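Next up is a structure, given as structure tokens.
With one protein chain withheld, the remaining protein chains of the complex are depicted in position.
So, chain A:
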Amino acid sequence: MSSYRIQGATGEWEVVIGLEVHAQITTQAKLFSGSATAFGAEPNTQVSLVDAAMPGMLPVPNRECIRQAVRTGMAIDAQINKWSRFDRKNYFYADLPQGYQISQLYHPLVGEGQIEIVLDEKNPEAGTKVIGIERIHVEQDAGKLMHDQHPTMSYVDLNRSGVALMEIVSRPDMRSPAEAGAYLTKLRQILRYVGSCDGNMDQGSMRADVNVSVRRPGEEFGTRTETKNVNSVRFVMAAIEHEASRQVDVLEAGGKIVQETRLFDPGTGTTRSMRSKEDAHDYRYFPDPDLLPLELSDAFLEECRASLPELPDAKRARYTETLGLSAYNAAVLTADVDTAAWFETLITASAAKQGKDEAAVAKQAANWLTSELFGALNKLGKGLEDSPVSPEAAAELLSLVGDGTISGSIAKQVLEKMLETGDGAAAIVEREGLKQTTDTGAIEAAVDAVLAANADKVEQYRGGKEALFGFFVGQTMKAMAGKGNPQLVNQVLKAKLG
């Protein structure tokens, strides 16, 4: 990837980007109380007296929240702090009943780590880049405000109040909107593999605060702005593009960048200043006196590490090196944890059905999945998660292709029928009489008929127009309703055209 530069009126500018990602930790109960975390519940039904900050209520941390944050830290090769502590971040807002957020400023749970991004998925030559992670800390989410339900009041729903978040803070290591997009995508992928966050950005499970500054290439960092709560990869990239060019315009007009908090407007793709919070930056952090320091045992850490699954980079490498998949297929199949799981169930079932090992059936399965099934599901407007064809049913179809019962092109028809009826592949092949013909006599008869009917083309072929071979294959297959064994048809045609 060539360096991303903004061409200003006075020369080139480089963009410097850091992301603070808030990821909701996947748990049943909240960080410091026993109320539920499920999305979309009736307002204020998932609120305990702790979450509503009633006097005298004390927070008790949920072990699973800590465990998931530690596992996430381990997945990005980060330092895990066996001793960490919770602090109060004080500010007043209607969505924060405590008047402070319990967070971790001074002693976060997770320290330095890193994530490697692929600079251009379409171009393997472009290489990779390591993005530093400064820290991951655990904190409470705030409630939700609704401004459009009443003419003079805002409505407050505290269901989200007290839900556990990980704040994952990157180093200012990104230099283009594309790098920021790749980082966020990779982070989301890792979180979904680890199972610590579902990554549903449209439900607010992952949101990014985007720090952007610009500078002349090679010079010191400029003053940054922070655009809050951007909730999709596309919006993060748009926010960076807009904010960077806005800063260049300000600087080139002789102005100064003010360190401030901004809001992204998805409708216009622009950012604007949140002036009301300008004087709110003094959060008067101090250690939360309601909570003792969090101390983790070696046994706890060992369990966290032992329970980590195979992570995306390792899986991708295994798919190409051990299973022999193309780099493209490996990238597509490992992009999401659910796709990888589906694929692995498929090759396990496939290997069992065909009596081969997984590496021997992986390529066939990968090609079929990425081209045939994805294509067919796409037409139906479905995803793999609601595919009418299960991995086991797909393995049956692939084994019929594998042992030569049906050809690849017939397999397409069978898949369509499977999606339509939900029946098994073998039953459909039997019922519709789709079995491939390996009867040489029948193939020879069909070839003879085709050659006789196209004597002129046979003449041209023999005169050197070899491209016509495909035409003869096509005509023969058509005559046999697609059921001729392709290898045999080729053989017979070659012999007869000789």
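Keep in mind that, in the parts below, contacts are C-beta pairs under 8 Å (C-beta built on N, C-alpha and C of every residue); 3 or more make two chains touch, one makes a residue touch a chain; residues count from 1.
Going forward, contacts and distances are computed from a predicted model.
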Original post:
What name does the UniProt record list for the absent chain among "Multisubunit sodium/proton antiporter, MrpA subunit", "NADH-quinone oxidoreductase subunit H", "Aspartyl/glutamyl-tRNA(Asn/Gln) amidotransferase subunit C" or "Nitrite reductase (NAD(P)H) small subunit"?
Top reply: "Aspartyl/glutamyl-tRNA(Asn/Gln) amidotransferase subunit C"
**OP:** Quick one: say which of A:12, A:120, A:249 or A:295 touches the chain that got left out.
**Re:** A:295
Subject >> Residue among A:43, A:132 or A:309 touching the omitted chain >> reply: A:43
**OP:** With the full complex in mind, choose from A:130, A:146, A:380 or A:495 the residue touching the hidden chain.
**Re:** A:146
Original post:
Which of A:8, A:61, A:132 or A:404 touches the chain that is not shown?
Top reply: A:61
**OP:** Pick out the residues on chain A that sit against the missing chain.
**Re:** 27-29, 33-36, 42-52, 57, 60-66, 85, 90, 92-94, 145-147, 149-150, 152-158, 263, 274, 276, 279, 282, 284, 291-295
